[in-house]
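Not every chain is included here, but those present sit where they belong.
Labels A and B are assigned to the chains in the order they are written; within every chain, residues are numbered from 1.
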Amino acid sequence: MDIATIAGLIAGSLVVGSAILMGGDVGTFINIPSIFIVIGGGFSATIIRFPLKNVFQALALGGKVAFSHKSAEPKDMIDNIAELATTVRRDGPLALDNLEIDDDLLKKGTQFVADGYEPEFIQELLELERDQYLERLDEAQRIYKAIGDAAPAFGMIGTIVGLVQMLSNMEDPSTIGPAMAVALLTTLYGALIANLVALPIADKLSTKGKIVEVAHTLTIDGVMQLSAGKNPNLIREMLSAYLPEKVRAQMIAAEASAVTT
Amino acid sequence: MDIATIAGLIAGSLVVGSAILMGGDVGTFINIPSIFIVIGGGFSATIIRFPLKNVFQALALGGKVAFSHKSAEPKDMIDNIAELATTVRRDGPLALDNLEIDDDLLKKGTQFVADGYEPEFIQELLELERDQYLERLDEAQRIYKAIGDAAPAFGMIGTIVGLVQMLSNMEDPSTIGPAMAVALLTTLYGALIANLVALPIADKLSTKGKIVEVAHTLTIDGVMQLSAGKNPNLIREMLSAYLPEKVRAQMIAAEASAVTT
């Protein structure tokens, strides 16, 4: 689980929720037709913009990626691949066939190596897999952004509909206040969906995309070296270029002191 | 028919419509002069921006493209062209003359081949055709976007006109509410036209433009190979570069297993 996404959503809901609770009457803030107009309207505008099936795929993928925290540390991934390289050196590539591997792309890659595919084919297949995944992440980000644009627009539309209804029917002054309160709810829902959910998740997807790109490229590089039967230490050395700078700084410092002492 | 565009429009209208229905009086929301001011004003501002005849053409083209779903799958198009190549190999280019072909550009291209035009002329003509079509799609997109900008502006102008009329004539307090309700209708219409129709269709046209560009370029490439009398399998191979990555991945995997087994 990605604590930050969930913590943010829960904290934001709590903050707004407690502000509502302190006003006493929670029921005032729940209005099914208002929820319907904002979510339904925002969704309608989004499926005109994007192909229908992409919208559902993207919503699911985006949700999964934003909330999950699967992307392992590059350091662990390198260790993992170096270990596999040791196995290959000891027992041959066929030994990769019956291994438990968490990472989907690495699993697919080692399977290809175990199956004895040509390196070029393996590389092309894995890169296609990575590019498709990144493309889907990118589309998910654009779709969440489109929702973040459409929700406040339909929030405003809902509020105007409510105001028109209230204004054209003002015989009983005591109903004016509550009617306006209901009219404002769609604006509130639209602002919450956009600012607490859709736009932050769109930003998160863009951040995750960059992390995934590095991780997948590292994995593909590692698999190619596995398939070439490279030495585990050499693999470790070559893949260290993917490490964040801090870790590399420590490694360089260690080497430097090793050289000079 | 492009289900997504229509589904989105119907769903959005239903959502807003049911919100209006639940308020009871539908008639309040229909006001011919308000519709007139938003659509008329938005249209006026648009025909100042763009040449008059282009606006009508673009509205029609944009509507047709956004709602239709003619662009065939690249895979089917390749099969189609490979089949034509078989015909050419068997019966010569003249056999293309009396074939039923759905795709306009492919039909025109095969006709040119059947008529024995020079390949350079065929290519230049088909590329001009494609570029003109894309240019018209692009202008349609800009015109829908301009409408999406102008409609809310004239919605606001209409509301101010209504407010001024109401404010300068407040003898009878009971008319204030209904008058303001009517004034707000233009803002509502402007927001609906922009957010439910014009801007999403503009986005859709931009997406369709990319799909059409690939499809037409594939078609032109295919026609050139037809006119050169190429082997159907070779054509299939060369055109596979236009396939989306998923399909290509399957093809590569199939080849890879074919090679290694």
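Basically, a contact is a pair of C-beta atoms (placed from the backbone, for glycine too) under 8 Å apart; a residue touches a chain by one contact, two chains touch by 3 or more.
None of the values given here were measured: they were computed from a predicted structure.
Taking the whole complex of the structure file rather than the 2 chains in place, the copy count of the single sequence reaches 5.
Operating definition for what follows: only the chains that are shown with their structure count from here on.
Rotating chain A by 70 degrees superposes its CA atoms on those of chain B, with the angle stated to the nearest 5.
One simple way to say how far apart two chains are is to compare their mean CA positions; for chain A and chain B this gives 30 Å.
Taken together, the chain B residues at the contact with chain A in this complex read 3-5, 7-9, 11-12, 14-16, 18-20, 22-25, 28-29, 66, 174, 177-178, 180-181, 184-185, 187-188, 191-192, 194-196, 199-201, 203-204, 207, 245-246, 248-249, 252-253, 255-257, 259-260.
Against chain B, the residues of chain A that register as touching in their complex are 33, 36-37, 40-41, 43-52, 55, 115-118, 121, 124-125, 128-129, 131-132, 135, 146, 150, 153-154, 156-158, 160-170.
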